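These notes are about the structure you will find just below.
Heads up, one of the protein chains got dropped from this complex, but the rest are sitting where they should.
For reference, chains read A and B in written order, and residue numbers begin at 1 within each chain.
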Amino acid sequence: MTFTRLDGRKPDELRELDAKVGIIPRADGSAMFKMGKTIAIAAVYGPKELYPKFLQDSTKGVLRCSYSMMAFSGSGGERVRPGPSRRSKEISWVTENALNSALDLSKYAKSVINVNIQLLQTDAGTRCAGICAAALALADAGIPMRDMVGAVAVGLYEGHPIVDLTKEEEDVEGAVDLAVAMLSRSKKLSLVQMDGKIEQETMKKVLKLAEGAIDKIYVVQKKALLEKYGGSGNE
Amino acid sequence: MGVVAMNKIMNNYIKTLAKNNERMDGRKLDEFRKEIKIEYGVSAKSAAGSAKVTIGDTVVVAGIKLTIGSPFTDTPEEGALMVNVELSPPLASPDFESGPPDSYSIELARLTDRAVRESGMIDVKKLCIKEGETIWMVNIDIYPINDGGNLFDACGLVAIAAILDTRLPTLKQVEEKYEADYDNMTEERLPINEIPINLTIGKLGEHLVVDPTYEEEKAFDARLTVCITEDGQICSLQKGKDAPLTIEDLDAIISLAKSKAGKLRELFGGRQ
Partner (left out) sequence: MTEEILFKEKEIVIPGQVLAKGMGYVPGEGTFREEDNIIATQLGLAKVNGRLIKLVPLNGSYVPKEGDVVIGRIAEITFSNWLIDFGFSNFAAISLKDGSSDYIEKGADLTKYYDYEDYVVTKIVNVTSSNMIDLTMKGPGLRKITGGKIIEVTASKVPRMIGKQASMINLIKENTNCQIVIGQNGLVWIKGDKLADEIRATDAIMMIEENAHIEGLTEKVKEFLGGKQ
């Protein structure tokens, strides 16, 4: 039984993806990741010595993520007041967790690696786009990673499992929306967050859908990295 | 990672070159970087107006939200304008820290605000919906993306571009109250009187320098930001950094700014 999504996509079809690495020369690493109309920009600063000293970990580096929406990037007329909110703090923490699963910070004792994420334009999937951009920025900064990280929102629309929800789809009554981050090669989950009600078996179907999406995201991420580092004369 | 901003060696290098009328990248002292680009609508889905400005490798974006509010009591028939520059969480430079606005971000915001406000760029009387009760509020938020030097001028240009890009939402009247319908944007633009241009000129020893790179900015002894209106008047002036300026210096800087403003204004050419 086929059904059409509001924007005509197939259930397992992602919105148009785009990524660019190294867009902030002054940062140690940087990237832009676009999922449909959601655009995230990430900058990495570090490793550098962590102050105050009591926060230092003498065995490894510490990852610190800061997520924020640009004041004009929300939908409707409302301006998002700059500064941390409960929502942005929560997203910062889950982003840290999502990325930490993949990072090897053992070389960076007592240091901090800051990842700053700003959303330029939003249409759902903001924390996911942020994580995709952050993973690229960390790779661009040369921070050792055991795996790349991809993230996507999956869920149910009128009971059908779908991938990469738009805001319209999120807002539909009875919609289920899961933000999922996975390590790209192993497909292990590094973030799962859910809004809505769902049966266990359906949940598994939905998560399986995420795996396919992460593969497609990986292709875009790899292309972006090779574009910057391929240099002229390669391919 | 990376050594914190170069001081002695680069400061000396830049100052020594300036004595010979030379600059690190081969430009003349009064020359802007060649690569100046303005892009409109970079956050078209979310913002009423938005833009991105690139000068060399300096990149800034700005977006505008239009909201309906009450006028200030002393200007009951005028719309409101607010300009903010956000450096947190920092994208553009290792010099910026997360946290509440610091003096630099406030200075950038105030200079850009003054340029737009004091020039009368936006006809704020036309932003009045109902005198004494309801007006449009124009909220401009500027985000530096990469600091390659001269954020002052880049912020000025991006604010102008975002204003020019802005379209108004449909205005609906529901009983006594006015509401904006953001799902139905009109083609109506903000009412514009003119295009002001902010120019920041620095002093290196005895020499005046236009459009500094990141390192050149740090080497400046003093700087002056001047805003020039279309008819050549000065609508905003601010001196920064420690070294004093003579009145002759000021005069020379203003003349230089006036000579450069026209060319920058041309960047907004076919936008009206």
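The rule is short, and it goes like this: contacts are C-beta pairs under 8 Å (C-beta built on N, C-alpha and C of every residue); 3 or more make two chains touch, one makes a residue touch a chain.
All values reported here derive from a predicted model rather than from experimental measurement.
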item: From A:123, A:140, A:164 or A:177, residue that would touch the chain that is not displayed; value: A:140
item: Per the touch definition above, residue among B:12, B:170 or B:233 touching the missing chain; value: B:12
item: From A:104, A:158 or A:171, residue that would touch the chain that is not displayed; value: A:104
item: Where the missing chain touches chain A, by residue; value: 28-29, 47-49, 102, 104, 107-111, 139-148, 183-185, 221-222, 225-226, 229-234
item: Chain B residues touching the omitted chain (full complex); value: 1-4, 6-10, 12-13, 16-17, 20, 22, 24-26
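Please note the rule applied: only the chains that are shown with their structure count from here on.
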item: Distance from chain B to chain A - Cα centre to Cα centre, in angstrom; value: 31
item: Contacting residues of chain A [partner chain B, same complex]; value: 23-28, 30, 37, 39, 41, 43, 45-48, 66-68, 70-79, 82-83, 114, 116-118, 120-123, 141
item: Chain B to chain A touching residues, read off their complex; value: 1-2, 42-48, 50, 57, 59, 61-68, 84, 86, 88-94, 98, 100, 139, 141, 143, 145-148, 169, 180, 182, 214
